[in-house]
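For reference, the structure is listed below as structure tokens.
A single protein chain has been removed from this complex, and every other one stays in its place.
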Amino acid sequence: MRYFLRRAGFFAATLWAAVTLNFLIPRLQPGDPAEAIVARLSGRSQAIDPAQVAAVRTMLGAPDGTLLTQYVNYLGAVLRGEFGVSYTYFPYPVTHMIGQALWWTVILVGVTHVLSFAVGTLLGAWAAHRRNTRADSVITLGSTFVGTLPFFWLALMLIYLFAITLNWFPARGGYGPGSNPGWSWIFFSDAFQHSVLPALALLIVGPIGWIIGMRNNMVQTLGEDYARLARAKGLPQRRIALTYGARIAILPNVTGFAMALGGILGGTVLVESIFNYPGLGRMMLDSVTNRDYPLMQALFLFITIGVLLANFLADMLYGVLDPRVRREVAA
Amino acid sequence: MTAELAATEARRATRLPGWLVILWRNRKCRIGLVMLAGFVLVGLLAPGLAPYEPRDDSFDGSLPPGAGHWLGTTARGEDVLSQLIYGARISLVVGLAAGALSTVIALVVGLTSGYLGGLVDEILSFFTNLALVVPVLPLMITLAAYSPVKGLWLIVAVISVTGWAYGARIKRAQIISLRTRDYVTAAKFAGDSTARIIMKEIMPNMTSLVVVGFMGACLGAIGGEAGLAFLGLGDPASVSWGAMLNQANNGGAMLTGQWAWLVAPGLAFAGLMIALTLVNFGVDALSNPHLRED
Amino acid sequence: MRGRKRILIASLVTALAVAGCTGTEGMSAPQDTAQGMIGYLDYGDFGGGTEPQANYNPYLPATQLGATGYLFEKLVEYDHFSCTPKPWLAAAYSWTDPKTLVLQVRQGVKWTDGTPLTAKDVAYSYSLIKKYPAFDNEGVWRYLSSVEATDAATVTMRFKDAGASAFTLAVNVLIVPEHIWSKVPDPATFVNADNPVGTGPFTVKAFNRQQLTIQRNPNYWQADKIKVQEIRFHKADGGGPIDQLKMSRGEYDHNAMFIPDVDKAYVARDPKVNHYWYPPGGTISVYLNLTKKPFDDLAFRKALTGAFDHKQIIDKSQNGYVTQASQSGLIVPGHDKWLPPGLTGKGVIPYDAAKADAALTAAGYAKDADGTRLGKDGKPLSFTFKVPGEWTDWLAAGQIIVKNLKALGFDVDLETPDFPTYESDRAIGSYDALLGVHGGSCNMFRNFAEPLAGDQSAPIGKKAASNFVRWKDAETDRLLGELRVATDEATQKKAVAGLATIMMEQVPVIPLWYGAKWFQYQTDKAVGWPDAKNPYAAPSDNLLIITNLKPA
């Protein structure tokens, strides 16, 4: 109970900090989003029309009152779930935009993350089981070296190879021009084709952390007394590897799984930008570069909440999986 | 602990930094150190090695690799090889500077929080945990995009400010375990001051942890710089590998078949990362005798 | 199945046999290609950001979809290349006095729901943008005092002052149907997504975030001129390499995007079909902060007019797509008729570093033994030059400019703030020198007033509206005053010539090049695109172009 309260308190404080940071960022910025919008519209080859800047400024509306009242109003709005209207997609509300992008990210990241975790953990466990053999070195060294390749570069190479040279898969986007998002087979198969390359990129890099983490953990647990005792008990190798090695070694990975979800949500910025995937990450980058403050604020908050939830989930999951902390969590 | 022991012994034997001697003994690590030294040399001697100025755009654009330009030219007519060579500087400078800076932040926060405990610890731990859960990349992007000044030091600052938390947490845990050691209590009974205890009793037992943290921070920083630069949020005035990839991508390298422009920065980056990873193997072994044995 | 087809296409592509291989996926084959008609055309991006949302509100140009310009029309269309007005929804117009403009609404024009267009719709549209200042994107109501439908076919516009200089703005308002918009609860946030009703040549057929399809409006008032059944806009990703690839594969019949090395990457792929035309837009100039020394010295500024290597800037930073700008502040050759008589080389000043060096020395800015340029106080001249860091082509230009200045002995630092900082520094005058854009519109008053008028300036530290160099000159303001109220072209020309002369002689800013308007097109399906030989419209004049396209 105490543990739970402590965590809940921490999450609340973190949320508050994120909201405050959110509030401050646009207010610490030089320049005027209206001007940025008009400048983008005009391009670099045309003069900015001050009249249009004024019109856009009116359109966006400006907060008023002292900084403190603005802050209080902002907190209130966030609590009520009002995130305002996007600057880039005026007059569409920010929540509408996030609702659209959310599923792309959730499905792409969800599937690849789970797959990466499964593949990585299995490979890592296999390597640990076969530690100090050729299979082990191939897996460990191989994944270490693939891990050094810059992710975005890998993604570019995939595009170059599979989309541009071979033309097997579409290079970018979430779906083609011919299919309308909806519950249709055409759309799903199209969306699937579009997700192949980004998913592939994520799946190449994704398992590496799990492989190495799992292997090192399991090598360690297999060296513990209980694993030795299991050998002394004459248990089959498989059973030792699973119940006395993997079962325990996977625990930190499980926490890591949820924790990493946060990093991955952030990391989608890269993937989705390169593949122009219509998810939260690209929207985040766009909102930052377009100075779409309401959208950026909401996304930032949203991602932070996602990370916090993931952490919370990880804590709970760890409690369920590890009897050593179960009591404390339940208490 | 064994690491510090061995390090202390090695230092006494050779008068070189002990951890360096241990690193050198590890074969993988030795290869990594040599590679790293290569990159450092390339970075240092860039003006001598590079055939041209990295921003000299007086050549024909989009030339394929050939005699005059071994890796061809960019769409704007810059020599790719020269950019590649100068790019090593950026990666190394950012890696070292941001790695060092975030290690220092982590060390200061970790030391203070772990040794003092109590309210200070509660507050610092809160900020550490906060920094751990705040999504790093979006924060980095926001900071980098909205900073009124651009430049390499901004990137260094952004990476350090967003990347210190993990190290601080680890160092705090280590301090907490070290500060209750009997020899620390003994130092208190010997009348040593807190500062002296931290510097003379605790710090020497943390060298390997600090080195490991620093290496990790360097790797992260180099990756972070490349990522930011690739997203177009890097220092517009400097030619880094990430920025080269960004320009290659935006400049239609795929389109004009300028594969060298696209491939070379990625491979160079991977090479540097491999060098650092190999060094890290040794560093890991330094801190974890478990790994040293198998 | 499609995968196989792709492989086939891929091998074809790698063999560089790219001619006209259109990659539109999943679309039903174009419907009956009636005789003398073009089935469909593939166009480039349709705006609305990376996640476009249905938005056909003509008064929200910042977020509306690009097709909106084909759905709604204005009273008068402009050929923005030669700046010639073309009567459009107004069949005719005349000034009854300098403050009153009477327009005859074209008869027989029907809204796409079948209702006829009346003068009331026009008056309503103007009242709408008055009521919602966010809609008044050109600030029309700064000049207008009233817009009334005097009868079913006549609209009377009254101006606060003589209205000639505001004419281009006043007629540049899209007209919406009153019977629909008056029922909209909040027009300010109205996205007009379901079957937007307009008078334009096209109606919305289908939209998703990747593609926007509009189809020919058979009841269009000049339907006979529309030979295109359907236009398909494709979502682009900001000039990314993929779009360039699609471009080079011939997947666009028309696009307006930046392509590095367009001759090699595009035209060379199919020289017979692939074409581009990059007419000039605004003028990009070096802005010197005239409140600071030595920039307040005319001789100094004049010396710098030939100090920049235009050719290198154009070739390197602009891929050679643009032309050098005239010091006169006018676009040559587009604005040739406005040039003051007897101007050498249309005011284009060639690069001559030696001459600039000599002129500087003569003006009292000598070099010391080390080659460092000294100010009149004998101290080395050092200043900064700002360019937005993320605008890579400007950055490249900035680097050349700084190189040129350094060669003259100045100690110049290139600063690369992000755009908002740059924009804010520029507005409050917190800079030494930077690049800025001005002019390029068909409104000569705007072209000169925005960068040079005294009332567009502000003291250092306060935001200037558009006179960022803080040019303060009574003669300029007087000429602008004349131009503002001039109703006949002769008076206008005289005032413009006077202003151009000030540009030439007083050098408030130093124009370098004309920003290019990107415009690529293919001639395998449609012909009749504007080009250098037949510049009947600027690339942005969609309605003028679409009414000129014919099957190949």
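Order as written gives the chain letters A, B and C; numbering starts at 1 within each chain.
Simple rule for what comes next: a residue touches a chain if its C-beta (ideal position, glycine included) is under 8 Å from a C-beta of that chain, and two chains touch if they have at least 3 such contacts.
In this section, contacts and distances are computed from a predicted model.
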{"item": "Chain excluded from display, named as in UniProt, from \"Dihydroorotate dehydrogenase\", \"NADH-quinone oxidoreductase subunit M\", \"Cation:proton antiporter\" or \"Oligopeptide/dipeptide ABC transporter ATP-binding protein\"", "value": "\"Oligopeptide/dipeptide ABC transporter ATP-binding protein\""}
{"item": "Omitted chain's touching partners, listed by label", "value": "A, B"}
{"item": "Sole residue of B:92, B:152, B:168 or B:187 that reaches the chain not shown, by the stated touch rule", "value": "B:187"}
{"item": "Residue of A:103, A:168, A:226 or A:312 touching the missing chain in the full complex", "value": "A:226"}
{"item": "Residue numbers in chain A that touch the chain omitted from display", "value": "1-2, 5, 132, 223-226, 228-237, 239, 243-244, 247-248, 251, 321-324, 327, 331"}
{"item": "Interface with the unshown chain - residue positions in chain B", "value": "1, 4-5, 7-9, 12, 25, 181-183, 185-192, 200-201, 204-205, 292-294"}
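What we mean here is this: only the chains that are shown with their structure count from here on.
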{"item": "Winner on C-beta contact pairs when A-C is weighed against A-B", "value": "A-C"}
{"item": "Chain A and chain B: spacing of chain centres that average the CA atoms, whole Å", "value": "23"}
{"item": "Junction residues of chain C, two or more chains touched", "value": "240, 242, 245, 421"}
{"item": "Residues of chain A engaged with two or more neighbouring chains", "value": "29-30, 159, 164"}
{"item": "Contact set on chain C toward chain A in their complex", "value": "2-3, 6-7, 9-10, 13-14, 24-27, 48-53, 55, 60-63, 132-139, 142, 188-191, 206, 208-211, 232, 234-235, 237, 240, 242, 245, 280-282, 284, 391, 393-394, 419-421, 423-425, 437-441, 446, 450-451, 456, 465-466, 514-517"}
{"item": "List of chain A residues in touch with chain B within their complex", "value": "10, 13-14, 17-18, 21, 25, 28-30, 131-132, 144-145, 147-154, 156-157, 159-160, 164, 216, 219-220, 223, 262-263, 265-267, 269-270, 273, 284-285, 288-289, 296, 299-300, 303-304, 307-308, 311"}
{"item": "Residues of chain C touching chain B in the complex", "value": "239-242, 244-245, 248, 259-261, 264-265, 316-317, 319, 389-390, 392, 395-396, 399, 414, 416-418, 421"}
